[in-house]
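The structure that follows is given in the form of C-alpha coordinates.
A single protein chain has been removed from this complex, and every other one stays in its place.
Up next, chain A:
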(Lines give C-alpha, C1' and ligand atoms only; values in the text may rest on other atoms or scores of the structure.)
Protein backbone atom coordinates (compact mmCIF):
# COMPACT_ATOMS: atom_id res chain seq x y z
CA UNK A 1 0.00 0.00 0.00
CA UNK A 2 1.28 3.40 -0.97
CA UNK A 3 0.70 5.75 1.94
CA UNK A 4 0.70 9.42 1.01
CA UNK A 5 0.47 10.82 4.54
CA UNK A 6 0.40 9.66 8.16
CA UNK A 7 -1.77 11.52 10.65
CA UNK A 8 -1.00 11.15 14.34
CA UNK A 9 -4.23 11.88 16.24
CA UNK A 10 -3.29 9.91 19.35
CA UNK A 11 -4.47 11.39 22.64
CA UNK A 12 -7.01 13.63 20.94
CA UNK A 13 -10.63 13.56 22.07
CA UNK A 14 -13.81 13.85 20.02
CA UNK A 15 -14.32 15.71 17.66
CA UNK A 16 -10.62 16.27 16.90
CA UNK A 17 -9.73 12.96 15.20
CA UNK A 18 -12.42 13.56 12.57
CA UNK A 19 -11.62 17.26 12.19
CA UNK A 20 -7.91 16.50 11.71
CA UNK A 21 -8.63 13.63 9.33
CA UNK A 22 -10.80 15.88 7.21
CA UNK A 23 -8.07 18.53 7.10
CA UNK A 24 -5.40 16.00 6.17
CA UNK A 25 -7.66 14.50 3.52
CA UNK A 26 -8.11 17.92 1.90
CA UNK A 27 -4.41 17.92 1.09
CA UNK A 28 -4.53 14.61 -0.77
CA UNK A 29 -5.75 13.89 -4.27
CA UNK A 30 -8.22 11.20 -5.23
CA UNK A 31 -6.77 7.71 -4.93
CA UNK A 32 -4.11 8.58 -2.35
CA UNK A 33 -4.13 6.80 1.01
CA UNK A 34 -4.11 8.45 4.43
CA UNK A 35 -2.96 6.50 7.48
CA UNK A 36 -4.47 7.65 10.79
CA UNK A 37 -3.51 6.74 14.35
CA UNK A 38 -5.97 7.42 17.18
CA UNK A 39 -6.61 6.42 20.77
CA UNK A 40 -10.19 7.70 21.16
CA UNK A 41 -12.42 4.66 21.61
CA UNK A 42 -15.19 6.20 19.55
CA UNK A 43 -12.95 6.77 16.57
CA UNK A 44 -13.49 3.32 15.06
CA UNK A 45 -17.19 3.97 14.53
CA UNK A 46 -16.58 7.65 13.82
CA UNK A 47 -14.00 7.19 11.10
CA UNK A 48 -15.88 4.29 9.51
CA UNK A 49 -19.06 6.38 9.29
CA UNK A 50 -17.19 9.46 8.15
CA UNK A 51 -15.32 7.69 5.37
CA UNK A 52 -18.54 6.13 4.08
CA UNK A 53 -20.50 9.37 4.14
CA UNK A 54 -17.71 11.45 2.62
CA UNK A 55 -17.21 9.10 -0.31
CA UNK A 56 -13.83 7.70 0.78
CA UNK A 57 -12.89 4.07 1.17
CA UNK A 58 -11.76 2.59 4.45
CA UNK A 59 -9.25 0.02 3.23
CA UNK A 60 -8.21 -1.46 6.53
CA UNK A 61 -8.18 -0.83 10.26
CA UNK A 62 -6.44 -2.55 13.11
CA UNK A 63 -5.88 -2.17 16.82
CA UNK A 64 -2.49 -2.49 18.43
CA UNK A 65 -1.66 -1.67 22.06
CA UNK A 66 -4.80 0.47 22.39
CA UNK A 67 -3.85 2.45 19.28
CA UNK A 68 -6.31 2.33 16.41
CA UNK A 69 -4.89 2.50 12.92
CA UNK A 70 -6.88 3.30 9.81
CA UNK A 71 -6.06 3.44 6.13
CA UNK A 72 -8.48 5.51 4.12
CA UNK A 73 -8.31 5.98 0.36
CA UNK A 74 -9.52 9.32 -0.87
CA UNK A 75 -12.60 9.08 -3.12
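Convention: a residue touches a chain if its C-beta (ideal position, glycine included) is under 8 Å from a C-beta of that chain, and two chains touch if they have at least 3 such contacts; residues count from 1.
Note that contacts and distances are computed from a predicted model.
Looking at the choices "Small ribosomal subunit protein bS18", "Cationic peptide transport system permease protein", "Cysteine desulfurase" or "Peroxiredoxin family protein", the name in the UniProt record of the chain not drawn here is "Peroxiredoxin family protein".
Of the residues in chain A, those that touch the hidden partner chain are 11-16, 18-19, 21-22, 50, 53-55.
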